[in-house]
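Here the complex is missing one protein chain, while the rest keep their positions.
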Amino acid sequence: MASGLYSQHLNNRKLRYMRNAVLIAVLVIFALVSLFPILYMLTWSFGPAIEAASNSYSIFPRIWTMDSYKAFVNYSPHSFRWLFNSLVVAVATVLGNVVFASMAGYAFAKINFKGRQTLFFMVLIAMMIPYQVTQVPLYILIVREFQMTNTYAALILPGIATSYNIFLSKQFFTGIPTALLESAKIEGCGQLKTFRLIVLPLSKTILAVMAINTFLGSWNNFFWPFLVTSKDAMFTIQVGLKTFKFSNGTLLSPMMAGACISAVPMFILFFALQKYFLEGVTVGAVKG
Amino acid sequence: MKMKKVFALLLSVAMLASVTACGNDNNNTVSNTTDSSSAADESTEASSEETAEELPVVSEEEDTITIMVPPVTGTYTEKLAVWAKEFEDMYPHLHIEVIATSWDEHGSKLTTMALAGEAPDIAEVSYGAIGTYVEMGTAINIADYMEAGRLDDYDQNALDYMTLENTLYGLPLYITIQALGGNREMMEAVGADVAKIQTEGWTYEEFLDVIAAGTTNDIYGFVFGNSGVTTADFVSIFGVSAGISSSFTEDLKYAYTSENMLALLEAVETMTSSGYMPDYAVEAAQRLVMLETGEAMVVGKAMPLFESNVKKNNAGIADGTAADGSIEVEYVFLPVPTMEGATESVFGSVDGFIAMRNNNTTDEHLKNVCLFLDYICSGERAASVYTELYLTCVCESGRQIQSAFELDQSELNAAATARAISKVNAPPTGITAEMSAGAKTIMDEVIVPKFQALLAGETTAKDMYDIVCSAAYETFGQDNCASGWVK
Partner (left out) sequence: MRKKSNQYTKLPARRHKWLSSENLSGWGFILAAMIVFAFFTLYPVISAVFTSLQDYKPFGSAWVGFKNYTDAVKSTLFWKSIKNTLLYTAAVVPLSLLIAFVIAIMILPFEKKTQSVFKALYYLPGIASGVATAVVWLWLYDSSPSGIFNQLLGLFGVSSVNWLSSSNTAMFSLILMALLSSHGSNVIIYMAALHGIDNTYFEAAEMDGATFMHKVRYIVFPLCKPTTLFLLVTGIIGSFQVFMNAYMMTGGGPDNNTTMIGLLIFNNAFNYGKYGLACAQAIMLAIVIAALTMVQFKVMGEDVEY
């Protein structure tokens, strides 16, 4: 733990409390400022389910009702199916990334294989091409060549091991002391065993970070699912939410209710992964 | 040894597959054929039985027609499902597949699909976007495939909107007329003769007088939704006051370089600097709210449809579902005022359906497509859309059915609406796709941004006019741009 950073205050209780109080105050204020949009989303999800051409600018709706949530559920026979689809896609994407991207990242960081520099460079470069222009050939590939419209595969595969995650894990694994891996080698472990027994347990934090970021990215992804699904039943939640907007008005509260509902799985995941966030790399293993 | 072989094989398969996919793509893009062999798209039917193009006979082959629509009205998608069923009952060998999209992203999804060669057979578009698809080579001349005589059902005015370079690419669904709306009580309080305005129109000077009189400390005489992308609306809709009804004049010259444009810009400058209009950007939704709360006297853009919104709001005052601070408002639909020397016209925007080319296109298929296209744009189907949107039909069969419907609209508003429709000027039919694309680019990249700066008071009318002119000369050549005052 890096609490050693603050150890100069360990002996002075009063100073420590003051310091903590100031820190908390600043953190809370800043957090509130950033949280304001979410607050609005939450309070307005309890508003009436009418077309909001009337945007009265108050924080709280004048009428508190669960109507919007009901409206969301009743809006389409597939409302819950959308959530389910998003869940399936997100979970699969997360699993794929955690396994494959971390393996790749580890290889790029610690295994000296031929072509390592070039391949990593290619991975990096691919991140830099704006997605707008890769959508069309990708669409052609999926829809015309593979004919996978309206399938889970089409939603999951393109994102199952992203350049971003490969890069992330590579950076992280670079920080693991090679001595650790050396000692494993001396004991006769092959790469796979080393990875499984030593590297993975050390990287719980970064894998948790990768998991939650990837889940978030996949969950909030709109344009690609929008492109490759044409049947109501296969929409993801983001695509479904967009259908609340019509040419002449927006059903504001139902949209907010839907957005709140769609944010719930994220919360659950976040808190489930909490214990992983707080473990660091116990580099202390080297000393022993 | 073995692993190496296996691995090398895997790698080369991966490479080969991606190269082949590349190659296929190039093959398809280089050869310009409407391939009758089915490289099937979303259609799951066995349309591979389709025969070659030589057969002109209407066969009973199974065929699937895909149609992509955003929610044109609140209930359109549901109704479309019903109509699709009715159509399938009439023609058992034809199947309809509906792709529902969302309002904002419909265009980008459609363009992606079109670029990939996988466009739906029928797609909803606004008339201004047709040029893009024609340029791409994905739009189809439906006159070749429509059943004989069916085109006569539609008003020529509306059909012209769907025409480029004298080729008809689709059928119109409705004409939305967009002009101004107002609070009757407030206007009469400052002495405006509302009935006369609605039935005979008004001049720009009269308009200025009215909004000047209507502006008090708490009330703006004139509010137009103009923030962000909606600025383009202001140019188009208020542009008719200067006599500019389309991007191109009758003789196919670019219209925004004429003196009329300068007059329009100067008028806007006057209105914003004088305080009759708010000096900040107004969000689209806000303008209606301001009318309902009595903070604005005349608002834009406004459509006949708003009458129903306002009535609902009035009703909501009693039980608290109305906007904060609402007052009882009687809504009147007003034409845009006309400047001296300009011919009065009303801005009409047409939304319709076009037929598109994809990998599944054959003559046979197109005939079926046009059959369905015609079905949803005419008769009862069209009539139900009009009723929901408070518009009158653009096709005769629809008109007959609509006359049986009761519209909750005041008489004067109905008269004003009918008058407005008669004054809609379709864009000239000789415009080429290239001209249309050029005009769209200039509108999006020059006119709208500069207009926003003008509204914020950061540039002058003359400066903006000069910039627009130089951009237009560069795109079209000076000879093809209008100059002087155009009637």
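Order as written gives the chain letters A and B; numbering starts at 1 within each chain.
Everything below uses one rule, namely that a residue touches a chain if its C-beta (ideal position, glycine included) is under 8 Å from a C-beta of that chain, and two chains touch if they have at least 3 such contacts.
The shown structure was predicted, so the numbers you read here are calculated from the model rather than taken from an experiment.
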* Out of A:L83, A:V143, A:M234 or A:M256, which is the one that touches the chain we can't see? -> A:M256
* To do: Kindly state which of the options A:Y75, A:F108 or A:F235 is in contact with the chain not pictured.
  => A:F108
* Considering the whole complex, which of B:E62, B:E283, B:D363 or B:E380 touches the chain not shown? -> B:E283
* **Interface residues of subunit B (partner: the chain not displayed)** => 3-4, 7, 10, 14-15, 17-18, 21-22, 25-26, 28-34, 107-108, 111-112, 114-117, 119, 132-133, 135-138, 227-229, 231, 278-283, 286, 357, 437, 440-441, 444-445, 448-450, 452-453, 455-456, 458-459
* Structure fact -> Residues on subunit A facing the left-out chain by the touch rule are 1-8, 19-20, 23-24, 26-27, 30-31, 33-38, 40-41, 55, 57, 99-101, 103-104, 106-109, 111-114, 116-117, 119, 122-138, 140-141, 157-158, 160-161, 163-164, 166-168, 171-172, 174-175, 178, 182, 185, 190-192, 195, 205-206, 209, 212-213, 216, 220, 222, 238, 241-242, 252, 255-256, 259, 262-263, 266-267, 270-271, 274, 277-281, 283-284
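By our rule, only the chains that are shown with their structure count from here on.
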* Structure fact -> subunit B residues touching subunit A in their complex are 21, 24-25, 39-42, 68, 70-74, 97, 99-105, 108-109, 112-113, 115-118, 283, 285-286, 288-289, 292, 305, 309, 313, 320-325, 359
* Structure fact -> subunit B partner, complex, touching residues on subunit A are 48, 50, 52-56, 58, 62-63, 135-137, 139-141, 143-145, 147, 149-150, 223, 226-227, 230, 232, 239, 242-243, 245-250
